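Here the complex is missing one protein chain, while the rest keep their positions.
For subunit A:
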Amino acid sequence: MKTFFKIAVGAALGASFYATSVSAQDPIRTIHLLSRPQAAQPAEFQAIQLIAQEWRKLGLDVEVDVMPWSQMANAVWYNRDDWDVTAWQMTGRPERSDPDEIIYNLFHSSTADKGYNFIGYNNPEYDKLVEEQRVTVDPEKRQKLVIEAQKMLDADQPNMMLVHPQQAFAFDKTVFDPATVVDQSGIGIRSYWTWLSLAPTGEQKDVIVNSSDNVIAVNPLYISGVTDNWLTELIYDRLYRVGPDGLPTPWAAEGHEWRDEKTIAVTLRDGLKFHDGNPVTAEDVVFSYQATTGGEAPMYAPFGQNITNIEIEGDNVIVFTLATPSASFLTSSLAKINIIPKHVWEPILADLSSKEENAESHQEEMPIGSGAYKFVRWLPNEEIVLEANADHFNAPKADRFILRIVPNAEAALGMLRSGELNFLTDFQGDPQVLITAADEDGDLQVVSTVDIGFRYVAFNLRRPPFDDPAFRRALSSAVDRRLIVNAAFKKFAVPSNSVVSPALEYWHAADVVDGFKAGPDVAKSILEEAGYGGVGERLAYPEGVSETLGK
């Protein structure tokens, strides 16, 4: 017993001697890495475990803290100085087909305090670059700037980009002609364009789709949720739409003309009618745009903010004057703002202006738009029924669009097979399960598409050691993204090193992704070169830098 004690003491002394000899440099504190729970976000959770494991190999002391989204949002978004590293995601949406929202809002220093630059990235050179692309209306010049911005982000690695997920959706090919399904770039087959062109081949003329989320509102002035947006984009027309190729295309407008870099004239299409029979006039369009900035529709305000004046010329030309030139105006404003009937909303907004509530709390009994589908009825938390608007200039081929609320993913798949659903638009389960089920069934077709959205690990650049680009690059290159794609995303993702998805072919910088080298050895050599100590054992700051943030 005594000898054992002596050996133990000797070993402990030896270890401590060894430790002090290594760390003439100050060791880096325990780093807390945040992730959402496995039950809610299995792929994220798995990816974070793998990343922590690779970082530990570098000698970093990592602790993974698991918490639900609302708690994580609190810890990261509302307490910007207090976190180290967190998993995060951006979801794909049609209006993000223009790279501006992502490359500007996520990294411009003006949004670091309270906006989306929660990581605190501050690079004046980068600021200048993204400000410039914003006002460069010439697409080719702008393309160069956008690619330049991606290169700068690659060099700085403010985020550790992981993957662009692939979303898988499925439909019954015995009900619909597969040739009429539209795979929108970066969005997938669950796209606006599919709901217009989808052609039934037999008795079943209804499109029956599913969502696991309840519909919160069907309101053209309230961005209430992803699912709700499927409905509003069908019920309401917009001047432009993001097309299947990801670029803006005229919709309720016949076309546009830039008169100078701050003035754009849009011609309204002839013969448009609201579902109540009234014509859609230029006044309705002007009213719709003014409604977004009138204070009653705060969530739409950012999309109308840049417009300083709107005028009508003749019967059907609407002239927008902008505060600053905007390259993304077609996508982020004209393809975003719903055209609403003035005769319905004018009295409503007038009534609301004297009340505390705004337009977001006004749910119409029967929403009236001019879109390709008309609202029929809404059974709360069960289903919403829309019917085809035969008078529309692009009338749908199907009779009705029925959205069923199905919170249980296994049940949704079973319902697709039994015919209770015929288009699976939301599947929260393992995509491989979906593919296996489709193979077994024979009637189902699965289509997966690379998303505009992405998953990443955000570093808090306000806190050392993450203020050092070399340190960030080392951590980022410690993990081979193919490992994340295969093990965490079960191959339903593509590796990423850029916030602009390869789905946005025109804007995506492919070299940045292909040229990114990763592996434990790459990471170790970057750390050693930058002067970090204890690589592979107990990672320590370079000489002269000491830990300022606790133990």
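Here is the rule we go by: a residue touches a chain if its C-beta (ideal position, glycine included) is under 8 Å from a C-beta of that chain, and two chains touch if they have at least 3 such contacts; residues count from 1.
Assume contacts and distances are computed from a predicted model.
**Student:** Leaving aside the chains you can see, what is the UniProt protein name of the one that's missing? Options: "Carrier domain-containing protein", "Chemotaxis protein CheA", "Fenitrothion hydrolase" or "Dipeptide transport system permease protein DppB".
**Tutor:** Of "Carrier domain-containing protein", "Chemotaxis protein CheA", "Fenitrothion hydrolase" or "Dipeptide transport system permease protein DppB", the absent chain's UniProt record names it "Dipeptide transport system permease protein DppB".
**Student:** Which listed residue (A:Asn309, A:Thr324 or A:Gln363) would be found touching the missing chain in the intact complex?
**Tutor:** Checking the options A:Asn309, A:Thr324 or A:Gln363, the one contacting the hidden chain is A:Gln363.
**Student:** Tell me which of A:Pro200, A:Pro407 or A:Pro520 is the one touching the absent chain.
**Tutor:** Candidates A:Pro200, A:Pro407 or A:Pro520; residue touching the omitted chain: A:Pro407.
**Student:** Identify the residue among A:Leu34, A:Ala47 or A:Ile208 that touches the chain left out of the display.
**Tutor:** Of these options, the touching residue for the absent chain is A:Ile208.
**Student:** Which parts of subunit A are in contact with the chain that was left out?
**Tutor:** 67-74, 77-78, 90, 101-102, 105-106, 113-116, 206, 208, 213-214, 216-217, 222, 224, 298-299, 301-303, 356-357, 360-361, 363, 377, 379-383, 385, 400, 402, 404-408, 410-411, 414-415, 417-418, 420-421
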